[in-house]
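Report on the structure given below.
A single protein chain has been omitted from the complex, and every remaining protein chain is retained in its original position.
As written, the chains take the letters A and B, and residue 1 is the first residue of each chain.
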Amino acid sequence: MTPQLAGQIELFLQVVIAGILLGGLYSLIGLGMSLIMGVMRIINLAHGELMMVAMYITYLAFSLVHVDPYVSLFIVLPALFLIGAGLQKYLITPVMDVESVLPQNQVLLTVGIGIVLSNLAQLIFSADYMSVPVSYASKTIYWDVNVGGQTISLSFNFPFLVAFAIAIGLGAALFLFLGKTDIGRMIRATAQDKRAAAIMGINTKRITYITFGLGAALVGAAGTLLAPVYYIYPAIGGPFTSKAFIITVLGGMGNIAGAVLGGLVLGLGESLGSVYISLGYKDAFGFVIFVLVLIFLPKGLLGKSSV
Amino acid sequence: MTKKAVFLVVPALLVLIFPLAFENPYILHMLILSMLWIVLGVSWNLLGGFTGQVSYGHAAFFGTGAYATAILVKSGQPPATAWWGLLVGGLAAALLATFIGWICFRLRGPYFSLSVLALSEVLRLVALNWKEVTNGAEGILFLPAFNDKGAYYYIIFAIAAITIFAVHRVMKSKLGFYFLAIREDQDAAESLGIDTTKYKLISLMISAFFTGVAGSFYMNYMGFIDPGIVFDLSKISIMMILVTMLGGAATLWGPALGAVIYILVSEGFRVYVGSGHLVFFGVLIIVIILFFPNGIVGSILEAKGRRERRTDNKDPKQVGA
Partner (left out) sequence: MRKTFVAAVAALAMTAGPAGAQEKVVKIGVPLPLTGAEAKFGEMEKQAYEMAAEEINAKGGVKGHKLSFDIQDSGGKAETATAIVEKFVSINKYPFVVGEYSSQCSYSVAAVAEKYKVPYLVVTGAADKITQQGWKYVFRLNPPSSLYNLGVFSFFETVAKPKSIAILYENTDFGNSTSKAMKEYCKAKGINIVLDEGYQAGAVDFKPILQKVKSLRPDIVYMVSYLMDASLLMRQSKELDINPQAFIGGGAGHTLPEFLQNAAEASEYCMSATLWTPQVKYPGAKEFFDKFKAKFGKEPDYHGVEAYAAAYVTADTLKRAKEWTAEAIRTALAATNMMTAFGPIKFIAWDQFTNQNRMETLVLQVQKKKYETIWPKDAASAKYVYPVPRWRDRK
């Protein structure tokens, strides 16, 4: 085992680790959109902006009251739930009821909402980059492994590990929620066939409020978990919205396990691609995979979606 | 008939005479930008409002047109011959459209929209990374051929007039009927024997052509482009949609009105309020979508009891979903 080969093995393993950990965070971002798209067929192009709102709440909690981001999850989750439900109730549902030439008005409404949110944030907070400098932001766990006489050193970033664990945890919780609880079943029913669900006595309007709220809460959690390792600024949302719908399509809409898988696939794809193919085109891989899956595997990688 | 002609000819003449009376470059600049956005809105609308295929990635065509011209000039032709770039830009964009259409028209509704977005972003990254051809992030610059804005004013006016006229003629022709049929119910149209893929492609190509010409014009007028400017998702692709929605998709003049409002609001805010014009714009969009879902012109037409050839009362939410 030469040092060069060991270095290549270390490179590969480290890239895979980075991809998986990043993928966990991506999954959380995609989960919310998958749920919303699965149930209401709405593409929420303000998804990233909701994440931004959560990040600013996290920032305020940290800088004003010294609340640790992991604790402010308990603030962010309900806050974003309410915001999401409110948006659905007061803005999106009314539009869904209105007749117009193009059915895409709902999507464009979310575009408008996104523009308002990000520019309001800029007016309030300025375009400065905010950070949440927790002491453990760079905390790393090292694992030195002996491979054929050479030592390779793998590092795991602590906040990313926690984010990964929480993302998987929330994904599992959501899965159980949808599978085992009454509300969960009502959501799945509405996703499968809205009219049938309404006929069965389900208050589908209320279900849509709850679903949007859940979706918003999930992406809000992602934002809070991301805050310690990244930074916050008003225009942060855009690229994450793109990633969210790539993940949603990869996993199949409304498919929870699929969204988790989709996030991991995207994370790994970006990490491996940036090192072994091209760094400059890193963001393109996701888009290309997106179009390919849309065309050849319309029900997602797992072949199951609620549409 | 003559009354309608008067409504068209008199404003047109006013617009034409304007630069001769007022030489103020700043105002001319605003008008030129307005007309550029009129071209963008009207061309997008052919595919979006009239054919029902909502593209979220039209910046791909704008950027292609701009870069086609830029590369032409970079390869040595003096700026004056860059005027050929207008045509080249449009054709390059139309060519790209066949490629994008071939891939994306397999998909319907929102999936079509997002796939075009994805491809547009990929194109942006290509322009950013393929430095040998596009100069990457450093962009391409050359001094505009004409010092005086008047020339550009008349050129963009001609382009806008041609675009509006072309869309008008197309919609009045058999093509127009096919487009509307596809918009209303693609499957029904297909079952009636209309080759929907072919006609969607034609609509896209015409739409892309004019968007590409606009891109070429932009390069010639501004003298500087880079991938971030001409392939921009929110400032070009999405704005084209918003401008059309504001004025009224599926109307001929809606996008034009939306374009003018957009330019006026942006500049008005910038000058008098300093910032926050996008907040206002976002709120405006939300209000329009909630209360005037067919845009300003659409609502006016509705109020007058007419609509652009609605054949029945079919629920539009079923269309293309």
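The rule is short, and it goes like this: contacts are C-beta pairs under 8 Å (C-beta built on N, C-alpha and C of every residue); 3 or more make two chains touch, one makes a residue touch a chain.
It should be emphasised that the depicted structure is a prediction, and the values quoted were computed from it without experimental measurement.
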Problem set entry | Candidate in contact with the missing chain, chosen from A:39, A:226, A:259 or A:293 | A:226
Problem set entry | Touching the absent chain when the full complex is considered, from A:1, A:127 or A:147 | A:127
Exercise. Given the full complex, what residues of chain B touch the hidden partner chain?
Worked result: 21-26, 29-30, 33, 125, 128-129, 131, 136-139, 141, 143-144, 147, 222-224, 226, 229, 235, 267, 270, 274-275
Exercise. Residue-wise, where is chain A in contact with the chain that is not depicted?
Worked result: 7-8, 10-11, 14-15, 18-19, 22, 25, 122, 126-129, 131, 133, 137-138, 140, 142, 153, 155, 157, 226, 229-231, 233, 235, 239, 270-272, 274-275, 279-280, 282-283
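The criterion applied here is as follows: only the chains that are shown with their structure count from here on.
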For this session: Using the touch rule from the top, collect the residues of chain A that touch chain B in their complex.
Result: 41, 43, 91, 94-96, 98-105, 107-109, 111-116, 119-120, 122-123, 238, 242, 245-246, 249, 278, 280-281, 283-284, 287-288, 290-291, 294-295, 298
For this session: Please give the residue numbers of chain B that touch chain A in the complex, ascending.
Result: 48-49, 52, 54, 103-104, 106-107, 109-111, 113-115, 117-119, 121-122, 125-126, 128-129, 183, 233-234, 238, 241-242, 245, 249-250, 275-276, 278-279, 281-283, 285-286, 289-290, 293-294, 298, 315-321
